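Before we start, here is the structure in question, set down as structure tokens.
All protein chains but one are shown at their positions in the complex.
Order as written gives the chain letters A and B; numbering starts at 1 within each chain.
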Amino acid sequence: MSELIELTAVEAAAKLRAREIGASELFEAYRARAAGSDLNAFTWIAESAPEAEPDSPLGGVPLAVKDLFCTEGVPSQAGSRILEGYRPPYTATVVSNVTRAGAGLLGKTNQDEFAMGSSNENSAFGPVLNPWDRTRVPGGSSGGSAAAVAAGLAPWAFGTDTGGSIRQPAALCGIVGIKPTYGVCSRWGMIAFASSLDQAGPLSRTVTDGALLLSHMVGHDPRDSTSISLPEPITLPTAQDLKGIRLGVPEDLLGGSDGEGTGVEQGVRESFETTLRLAESLGASVDTCRLPHAPHALSAYYLIAPAEASSNLARYDGVRYGLRVGGDESLETMYSRTRAEGFGPEVKRRIMLGTYALSSGYYDAYYGTALRVRTKIAEDFRAAFGEFDFVVTPTSPWTAFELGAKTDDPLAMYFNDFCTVPMSLAGIPAISIPSGLSDGLPVGFQLAGPALSESRLIDAAHALEQAIGFDGGRARE
Amino acid sequence: MSGTPPAFEPVMGLEIHVQLKTRTKMFCGCDLSFGDPPNVHTCPVCLGLPGALPVVNARAVEFAVMIGLALECDIAPRSIFHRKNYFYPDSPKAYQISQYDEPICRGGRLGDVRIHRVHLEEDAAKLVHVGESGRIHGSDRSVVDFNRCGTPLVEIVTEPDLHSPEQAHEWLILLRTTLRQLGVSDVNMDEGSLRCDANVSIRPVGSSELGTKAELKNMNSFRFLERGVRAEIARQTKLVQAGDPVVQETLHYDPSTDRLTSLRSKEEAHDYRYFPEPDLVPLLVTDEVRAVAAAAVPELPAARTERFEQELGLPAGMARDLAFRRELADYYERALAQAPAEKVTPVELANWIPQLVERIGSGADPAESAVSAAALASLVAMVAAKEISRDAAREVLTKLAEEGGEPRAIVEREGLGAISADDGDGLVTIVDAAIASDPDAAGKVREGNMKAIGPLVGYVMRETKGRADGGEVTRLIRERVGR
Partner (left out) sequence: MLDRAQVLHVARLARLGLTEEEVERMGVELSKVLDHVDRIRELDLQGVAPTSHAVEVAGVVRADEPEPCLDRDVILAAAPEPVDGGFGVPSPGPADDDS
């Protein structure tokens, strides 16, 4: 059993295709661990292994999928009570893409409600625990997926990233998370949070696993008008060094010039510096770069994302599916009671914030201004990528924090995304890899590249990963 | 203006929603339907299921461009869809995908009314009131049917250029005729494929600024439009005359009572929180799309009227009467093509169309009548050549309408050909008889009192059964009385 779990997804796929191991055997090994886990990482677990095709590219490797991906006939609630008992009549494109490639749906993972959160404490299914320290959060919003992969409850998983929801939990759980260029993964069947920012991506133990999963997720989808294709298919990384790679370190972000709470934690800063030195030893050049508007990304993000969310979540009205409360009272009462009881506090907060930002008299001051800041941030990155191949930052300013530590202070919680939202607003790809431990807790290192630079980004991350030699085994014990 | 004292004039603009006749819905592949069982044409998109995404129907865009071209609008090469947010059971996403500050068409005109804008959007679902359902007692229920939800709509907004209920009615008929000829919609008000709201205000005659307007909804028949607008003009006039202000509000016209009921006053009007639809990308109208649409636009009533006036010299009313009934205009142009240009003028021929319509029945298509365009053409040519008198020609036309055939043959068979001085002394003899029959009229004529000639001409016409040419008869009488 346990040696099966120790295989990376790439290794497992190879052995399945070579008939060295059986798909149902592997699936059952993970199923048992998922079912027996105390992390609350799953909201639904498959009863039995689905039909596997050993000759398919993925040969039947199990896959954990974030709750917000619609999977036909399988509970898909986006971690919300308002979708209580909802089983969609159709399946998200990225899910059918990978199952067609031979992945087997192992289960649906816990998440912050509608992907709003950075600690997975905003779930109708309760918080997820961090396998490195069960008193701490796994990060969010893809906390269930991150915890499941880190703890070896799944070889790999789907997450979604709107402002950092793949990268930040990957960092806090000591695994790899990739947020692709906006548009390369279809959003069809992904329960929307903020449409112009949401992107699906893989969470995995290794960069190579992430590359393999991503290569089967991507592809143009006629059902998503914002869908685009990568210039060339994603191949598995091979780079062993970083010769000639120019890394830019944005002091604007690391200085925490946006005020209180943003300052990067000491231990995180040290791990980051060590990784930079390691990169240089691999042949990379490291220099500071400017992203003058990046410190304002958080503000722009917390106007744009809630605004879109307030509209995306308006469809949950108790008429066609999901929760209904007060159905025998007036229509208006039904609406407000259903939504009052169906949504959690953070979702309500963002619906209020977004509704306000779009309301007449405030649109230009808030939403309109945020869209202009977004333009400047994209320009900053374009300029930076004129001189540098990649921009690098710590993924999260700090390591996994105690459960409940930030729940009373929404603004403090939002600063988790300080280093990840700029890339989301610019729609560019970014990857988080574990760079080491700080006080026994994983630290994430983020690399971001120009739009559609996934292959180069993955190659560089792989070279660095090999040199770092991070061992996440402890979380799987 | 009925019901309105001359002191005030109404100022009206219309907002027309037109369901497009595409195969599928605006943003999904569900086929359009009418009168099918509820909720059999739905999918994740038009049901607003979580995770569903819209994709624009290319044909709907083409139709919108055709309408824009027909209404002489500026077509935007790049336009944007917005979300119009509001909660209502007929709106599954709680927002309507519509166009806001960057519509696909701007400006333009149709007839004497300027077009403000034309934009694309999606239709709402149908909400059917069922009263007390057995399921939840003591509460009034409605049922939502999503078949119609997502049907492509084009919204046409006019400038406030209409000044009477009759004019509004007339213009809406012109618009319907135009859209029908484009083939982009059934434009059927009873089935809701053509829906009309009216913005009505009144102002002192001569003043140029606009008064506070009220929005009239549910004008879903031509009669209701006229009656509703008339009722509103009366209501506002009464208010203004009593010195009360007109409040901006939305009124619902109830045809059964002919009354207007206020839905909500604009004070608590919904804040739609428009913002660019992030699930869609900018809409492009490429030169190709534009060309395809342009090629599909036939000559429309307004343009044809103008051509009839400009090129054929028809009087405005006559030109419009022909152009607004395509079958008449087509028939007329076919006949004109076959009439010898040197003999028959377009106006002369056009004068005969009402005669024809009178005989084949007003609703009828002359192309299906017994009178071929060629026959009419040669009949009118014979009149022009004085080979036959007008009265005789009317008789021939009646025969043609009854049994068809060739006018010349009928003229010969019935002996209706014109007689003149040159064919024997026949006509001269009759003229002399006329003079003899009324010497004192003849005397007056001789003295130069031409009024007196009437009875003599009448005598000749009677004798010749109208086959003689009036002009020639007059000339002969004067000659014979020696004037």
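The rule is short, and it goes like this: a residue touches a chain if its C-beta (ideal position, glycine included) is under 8 Å from a C-beta of that chain, and two chains touch if they have at least 3 such contacts.
Nothing here was measured: the structure is a model prediction, and the numbers come from that model.
Although one chain is not drawn, the whole complex shows that of A:Ala426, A:Val443, A:Ala460 or A:Ala475 it is A:Ala426 that touches it.
When the full complex is taken into account, the listed residue touching the unshown chain is B:Asp90, out of B:Asp90, B:Asp186, B:Glu306 or B:Glu333. Residue in contact with the omitted chain (choice from A:Ile228, A:Ala294, A:Ala400 or A:Ile431): A:Ile228. Residue-wise, the contact with the chain that is not shown comes from A:Ser330, picked out of A:Ser2, A:Thr135, A:Gln240 or A:Ser330.
Here the missing chain is touched by one residue of A:Phe69, A:Tyr414, A:Phe445 or A:Phe470, and it is A:Tyr414. Against the chain not shown here, chain B presents residues 22-24, 28-31, 37-44, 47, 55-61, 78, 86-90, 124, 127-130, 133, 135-136, 139-146, 252, 261, 263-264, 270-271, 273, 275-276, 278, 280-284, 286. Seen from chain A, the chain kept out of the figure touches residues 86-87, 89, 182-183, 196-197, 222, 225-226, 228, 258-259, 293, 296, 299-300, 302-303, 310, 314, 317-324, 327-337, 339-340, 343, 348-349, 351-353, 355-356, 359, 365-366, 368-376, 378, 410-411, 414, 425-428, 451.
FYI, only the chains that are shown with their structure count from here on.
Chain centres here are Cα averages; for chain A and chain B they lie 59 Å apart.
Those residues of chain B lying in contact with chain A across their complex are 44, 47-56, 83, 85, 87, 89, 92-95, 136, 138-139, 144, 271, 273, 275, 278-281. For chain A in complex with chain B, the touching residues are 68-70, 76, 78, 83, 86, 88-90, 92, 187-192, 194-196, 222-226, 307-308, 310-311, 314-315, 317, 319-321, 327-329, 331, 335, 355, 358-360, 363, 367.
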